[in-house]
Structures are given as C-alpha cells and as structure tokens.
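Note that this complex is displayed minus one protein chain, with the remaining chains in position.
Letters are used for the chains, namely A and B, taken in the order the chains are written, and counting of residues starts over at 1 for each.
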Amino acid sequence: MTTSSHSNYLNHSKGLWSWLSTLDHKRIGLMYLFTTLTFFLVGGIFALLIRLELFTPGQTIMDPNTYNRMFTYHGAIMVFLVIIPAIPGALGNFIMPIMLGAKDVAFPRLNLASYWIYVAGAVFATSALFLKGADTGWTFYTPYSIRTNSTVILVLTGAFIAGFSSILTGLNFIVTIHKLRAPGQSWSRLPLFVWALYATSIVQVLATPVLAITLLLLMMERLLGIGIFDPKLGGDPVLFQHFFWFYSHPAVYIMALPGFGIISEVIPVFSRKPIFGYKAIAYSSFGIALIAFIVWGHHMYVSGQSELANFVFSLLTMAVAVPTGIKVFSWVATMYRGQVRFEAPMLYALGFLELFTVGGLTGVFLATLAVDVHLTATYFVVAHFHYVMVGGTIMALLAGLHYWFPKMSGRMYPEKPAAIAFWFILVGFNVTFFPQFILGAQGMPRRYWGYLPEFTLLNQISTFGSWLLAVGFVYIAIYLWKAMRNGPVATANPWSGLTLEWQTSSPPPHDNFANTPVVTQWPYEYRVEKA
Amino acid sequence: MSNSHADNSHGHGHHPALAHHFNNMEDQFEAAKFGMWLFLVTEVLMFGGLFIGYIVFRGLYPEMFAEAHKVLSVPMGALNTIVLITSSLTMLLGVTSAQRGERTKSVRFLWVTILLAACFLVVKYFEYSHKFHEGLLPGALFHNEHITHPKAPLFFSLYFMMTGLHGFHVVVGMCLIFWIIRRSKRNEFSPEFYTPVELVGFYWHFVDLVWIYLFPLMYLVP
Partner (left out) sequence: MESNDHQKHSHHFILPTKTALTIGAILLGLTGVTVLMGSVHLGSFNMALALLVATVKASLVCGYFMNLKYDKAGNGFVFSTAFLFLAIFAVLTGTDIFFRGDVYVKGPLLAATSGGPAKFKTPWIASAEISAHGKELFGQQCTACHGVGGAGDGAAAAALNPKPRNFTANVGWKNGPKPSQIFKTLKEGIAGGAMASYASLPVEDRWALSQYVASLNPQPQKDSDADLALVGVKGGNQEGVETASSIPVEAAIDLLVNEAKAKKAGT
C-alpha cells in the first residue's frame, strides 16, 4: 500500500467523471456537502427576501402571491434538500465509515444511487420555480394543496424522490454500523457520532416510507381526485395531517440527532475530558428516536382532531424533554472542570448549547395544549423551529465542518476569521429570531405577507439580524474556500482526537487506512493536562 | 489500490463477487440480507399507510364497505391468491435449486414464477376493466348508479390504490426475476454466491404477503 502524503482519496483518480461516478464514500460525502451547501445558499436567499419583504407592514418588494411562493420554497428547500441530507449525507458519509475503521459503507453503489436520487428529487422540486411555483408551505396541507393552481405537483414529486434517497442512506448506514466495524470496535466503544447516526437511520427507515405514501396519495389526489384527503369527495383532510406529521415530526429528529452526535464528539475533544454519561447520551438518542413517533399530534391541536387525541399527544410530547435534557446535562457536565479550548468547533458547540436550549424550552410551551392554542401558527412557532433547526442543526453542522475540515481537505482553516464569523452568526441569529418570539406571543401570525403597523419595529430588528447572519455565512464561505486552496497543511490529528478518523492521514487514503485498525480502547479517554 | 486487497486477511485469491470492503463472502451475504430485511421494513410502512387509510374509513363507514365490496369478484380474488401463493412456492424452489447449484432447474422454476406473475396480472386486468366499465372508479371519477352510499367512491380509491401499488410491485418483481435469470444463465451464481437470487426471492414473498392481507380485507368484508 502506498500511503504517502502524495496518494489520497482526492488525487486517487482524476477528472469530473471520476467524481460523478465514484463509489468512494468520502467523495460522495463531499458531493453531498457541496450540493447541500448550494441549496443552503438558495434557501438562504429566499429567507433574506422574505425578511426584506417584512421590513415594512405593506408591500416592500413583492406581491402576496410571490411571497407565498417564497416561504414555500424557503421551507421545502431547507427541510428536504438541506437539513435532512446535510449532516448524514455529507459528514456522516465521509466520517462514519472511517470512525468504524471500515473501508467503505456496506453498499457503495447504493450510496452513489442515493446521491443521484437526491439530485433528481432536487431537480424536480426546483423546476417548479421556473413554472408556476408552489404556494402551499412545505407542509402541503389539504385541501388547499389539492386546489391550488400552482405547480405543487413538481415539488411533491421532488420530495417523494428525495425521500427514497433518505431511506437508502439510512438503510446503508444501519447495515454498515452492524457489519463493518473494525476488530475491537464493540458497541460500547462506538463513537457517539456513530450512535447518533444509527438512531437517525432508524428513524429514516421507519418514517420516510410513510412520507412516500402520503405524497403519492396527494399526487393521486391532484391527478385523479381519489378523495381520501379531500372533504368534497368525502375524505378527511385531518387524516392528511396525521400522515404528514407521522413522517414530518420524526423528520425533525432526523435533522437534529446527527447534530447531537457532532456536539458529543466536539465537546470532549475541546474540553480534554472523557465524555460524561456516554451510555446515557447513546441511549437517549434511541429514546428520542422512539418518542419521535408518538408525539406528532402536537402539530394538530387546533386542526379539529379529537379532545382525546389532543390530551394524549400533549402528555406524550412532554416526554421529549427527558432524553434531550439528559443530553444537554451530559454535555455541560463534560465541560465542567475541563480544559476548554475555544477553537471554532467548540465555539459552535457552545453556540449550539445556547440556541438549542432556548429552542427546546420554548418547545415545552408549545407542547402544552392550552398555551399552544394561543401560540399556534404565530411567529412564536417560527422562532422555536428556527432555534431548534438553525440553532441546533446548522450550528452543529458548522461545528462539524470546522472540526473535520482538516481531515476532509488536508488543510487548516484560519482560526481568527472563524471566530469573527461565529460571532456574526450567533448575534445575527438571536437578533433575527428572538424578536419573533415576542411577535408571536403578541399574536402576529406566520406566513402572512403583511402585518399590523405596531409590529413594525420588531420586524425591522429581525430583518436587520438576517443581514448579520448573511454576512457571517458569506464570510465562512470565503475563508473556507481560501483555506481549501492554500491554507496551511494539516497534520493527521490536529485536535488530538482519539476516534479512528484521526488515526489516518489527512486527507485519508482511498481505502481509509493503510492497515485495518484494531480498536483497543474507548474513544473518550481524554485527560486534562497540567499546565 | 491494486494491492490493497492483498493486505486483507486472506492472502490467496478470493471470490470474484467479493467487494473490497468485506472480509469474506459470509459477511457480505449477511450484510446484503440484513439490508434486504430493512428494505422490506420500509415496504411494510409504505403499504402500511394505505392500510391505515383502510382502517380509518372502514371504522367510520362499515356499512359503506359492506355495500361496496360486493362488486368485487371473490372467485377472481381467490384465483389470484392461489396463483400468487403458487408463484411464491416456485420462487422458493428456484432459490433452493440455486443454493444447491442446480442451475437449469433454478432457471426453470424462475420462468414458471414469471409466468404465474403474468397470470396474476391478466386476472387483475379483467377485474380492472370490469370496474372501469361499471364506473366503479376512485373518488371524483366514480359514476355508478347501483351503489348508493355517498362515501362509496372512497372504497374504490382505496381498492385501486392498494391493488395498484401491489400490482406495480408485481411488475417490478417480474423484472427482477428476469434479471436474475439472465445472470444465472451467465453462470454468475454458485453455492458460494447466490445472494441476488435469495434476495429477489424475499422481495417476491413480500409481494405475496401483501396480497395475503389484501384479499380478505378487500374481497371478503362481511
């Protein structure tokens, strides 16, 4: 094996086709990364336009119909094409097999197929942009989604196709984790990022098929008028919401769980302390995955579902706070009396803790039936959702991106610009979304193109925050791009991590390891060094 | 790269179907089978959505189901059940023959399976054309004078969605069986490597499983 610094997965073979047809999980991971980040840019531009429109109470830059399309696209792209595939598809694909000491995922061809299916879904969904758009919101609630004249069917088809990508990735990961662990890599020595991806994959495999059938039924509803969700034909529109949220609530955890995994890796490395409550963190991922399936009705408190269902779902929803609370407690306890280093991955991990805690606790408000009746479909929900998804998943993604950047590119990113960008994002995020809690509590409904004049000030603060956020993200893109091309060369293990990906060179060779590694210890045996 | 395999535990040549990231054929087989079971889990949940729809509307309008199901032909449904179960059996015999290395026998059983699948589709075609003719169609397309219950179109929505999705799986199954026949003729399978045959078998048995429930639920509602 010629594992010199000259031979790695990046220069293993050349040409565009060698990338597009690659079976190497690392290259597929990078393709996911670039594609999801591209869609993140697109979805982000829509978000900026939405905020710009809301700068004044009446019309600012677009008419109401355009606005409806904007928020639908922002939601659908960010959910189906960015947050769901980003961490598992990009970082999971790249890092997880190396963490296991494997040469690849169990089914490399299926892995490539997942990527191209995802691209096909994305093409369908975005093609509607150039036709009559879609104006249903990302939730596609019936009966409006059946009647609207927009090209919602293309977005449905896109989400339907992208769903299969998600299913196949989950399936591939589960088999990989079961069957391809290196010698000595027992379940109790598995890195927590792998545990988190395992729980995520289970949710993907169990929930996404229901999305497939839901969207298929909705397409048939539009094409043939089968009536199952159409009240005019005797069907039940609330049943659609059950179908939709049976997938889409667990999907929230498909988005969040991999992020938890990244945080569980970053915090012990940058605190130089063994992770607190390894088993508790690992098992709580499964607790979250299971509870994910029994709480969906809390999206439907005011939908007309029965009082019994409201009561049952409100009660069950409270249970989500337990496993997530265990995780947050364990992370904080890991940092306690550790030797905390404030490099970019750790900054983002701390930002994650702040934002996710706010997002999680406001979730308890929304879980409470009586409170939710007031807050439902207001900006309070928008703020809560963004604190969890951007504050949780995107912050974790950024933590992981900086943490594994040396491994993926073989180069170091610059620390100071990273810190500046972090503060822009943290401050910008809070300025954007905290006012929305207040707006929501005051009763400003979401998804409206206009608002009462008394909400103007808070909306303008929020819009101003969105610009700070944009500056932060653009800055990250610039310095990472520069670092990728001519940053200082990274060593194999710049953060002194103990998981397997740091035992191979940066960037790793085509087969990941010169020799199959043998795992002899738990990967969190960090020790605080005496100064 | 070319010598990376040699680093692996087995020094001397290995089965051509062994991928570089597996240690041996057994691990690879177990991984593929595990993956197939997971895939079948997703299939159960996808069909499951339709079964939930069935439970909901049957629970709400039992009298509608009792009235509407009478237009389905029990003999035809029963015939198709027999055809599909027999095809499952021939599929199984095709797989076990492949496991024993009896190639010609295996291919013969697989052809019989395709033939039975085609029979199933022909019967289904007659059933469908009868429904089309009578206006027994899903939702908005429904136009039949004899069934009076206002919610009856829902029954046919469920009927066509469930049997249609199942029929689509039958067609896909036929293609898959044809694919393994081709590979078998090229002598790609042996008692050491027959993974695709066994897994297509699983898929086919699953198609049978769905029908085992569809038949009583659709045709025999009391």
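FYI, a contact is a pair of C-beta atoms (placed from the backbone, for glycine too) under 8 Å apart; a residue touches a chain by one contact, two chains touch by 3 or more.
All values reported here derive from a predicted model rather than from experimental measurement.
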Residue touching the undisplayed chain, where the options are A:G43, A:G234 or A:G261: A:G234
Interface with the unshown chain - residue positions in chain A: 206, 210, 231-236, 238-239, 242, 246, 293-294, 296-297, 300, 304-309, 311-313
Contacts of chain B with the absent chain, listed as residue ranges: 9-15, 24-26, 29, 33-34, 37-38, 40-42, 44-45, 48-49, 51-52, 55-56, 59-60, 74, 78, 81-82, 85-86, 88-89, 91-93, 96, 99-100, 150, 191-192, 201-202, 205, 208-209, 212-213, 215-217, 219-222
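The rule is simple: only the chains that are shown with their structure count from here on.
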Chain B to chain A touching residues, read off their complex: 1, 3-4, 7-8, 19-22, 27, 30-32, 34-35, 38-39, 41-50, 52-53, 56-57, 138-141, 150-151, 153-154, 157-158, 160-161, 165
Complex contacts: residues of chain A adjacent to chain B: 1, 12, 102-104, 106-108, 110, 167, 171-172, 174-175, 178-180, 205-210, 212-214, 216-217, 220-221, 224-228, 230, 233-236, 239, 243, 510-511, 514-516
